[in-house]
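All protein chains but one are shown in place.
Then we have chain A:
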């Protein structure tokens, strides 16, 4: 019995493949998919390269500034060059502020090409100085807001939005067409179950789609981006493939279920498009609204007002330092290094201290913002169970390392580094210690610490498992219905 089923299945697969190739549906759909995957990859690659280049530029900039600072410091200490009062690298307050070329950077994750995610909204570097966090933490890369609104045509878009539509094109009339042509009755008179027929038809279509959407990006990435060849990345690519396959399987299961209802082809197409609209367009957009309502972000206006209050208070607090005698302009010699000490102008000291106070005062509000983002993310994780599109999109972003979790980690690490930067300079500024050449090479260094891979892996695999379970559930119901003969024949 079992061997006959298998023989039937392989017969159907071969037959179906032949028909689909002859009537040109399959080659056409495959070509469209290949084009889109190719374009999505191209966009992803261009974005990743752009961001790689930015980080490289920033690092180059940092090295150049450091070299320039070291050169100036040496010649100032040797008395060779004239003192520029507020750009003197021996002055720790100038070094901590205007002269510093320190950047906190987040590199692209190796698989960043696969999904652009949040990466166009979030900065991938911050310029670190003694300035207050509100002055630099909200800078982002320059981007046309219209483009941000439109979104990118990346591979994740092709998978989440377009793939289900192509599945619909290939699968809306799996059984209904046979019924409309009058061939279903004939097929059912053969020793062949409808479930086998349905499975065979789905296998052909699914294999055709998956042989394009999965290997193509992987091969291109392996060829073009050497950093994707590590064991961990290969593991991630495997989970990416499993995820994409399970998402496609889910939509084919939906097609099978719709076909098992026994309705005409155009009604089937309508039902599938309605489901797609609901799951891919309407639910995510509504969820976005719900997330904002259930867990609203603290007010940006409040942040601005609090910044103003904190700035005013801090300025007032250091009023006496701000309005001190300011003879350095006419007497730059006063800023010479003497016995490893330098007179840090009181106004510059006041700048440093005031910015520090602003941060201390704003900290609770900023913490609420971060907390809020984490809470929203948790809510999204829970709500994603309602829409396979959200589920897959979140997982694709986390594989690519362009999800908001990674950017929050970057923000956290930057804040810690900023703190460290201040801690390094604070005693030097307060005790008027001049910077030495050795100091320049011992400035705090930025190191990005990648978020734990195990966490990412786990979050991807449970999503894949969930997707598969959903697909099998829907598919199971479809097969059960079709074998009960409720498919309308």
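In the analysis below, contacts are C-beta pairs under 8 Å (C-beta built on N, C-alpha and C of every residue); 3 or more make two chains touch, one makes a residue touch a chain; residues count from 1.
One rule holds for everything that comes next: contacts and distances are computed from a predicted model.
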| item | value |
| --- | --- |
| Listed names "Nitrogen regulatory protein P-II", "ABC transporter permease subunit", "Zn-ribbon domain-containing OB-fold protein" or "Polysulfide reductase NrfD", with the criterion being the UniProt name of the chain not displayed | "ABC transporter permease subunit" |
| Touching the absent chain when the full complex is considered, from A:10, A:140 or A:441 | A:140 |
| Sole residue of A:9, A:187, A:270 or A:440 that reaches the chain not shown, by the stated touch rule | A:270 |
| Sites on chain A contacted by the missing partner chain, in the whole complex | 39, 43, 50, 54, 57-58, 61, 84-86, 117-118, 121-123, 138-153, 157, 161-162, 165, 169, 173, 265-266, 269-270, 273-274, 277, 281-282, 284-289, 291-293, 297, 299-305, 307-309, 311-312, 315-316, 319, 322-332, 347, 369, 372-373, 376-377, 380, 389-390, 393-394, 397, 403-404 |
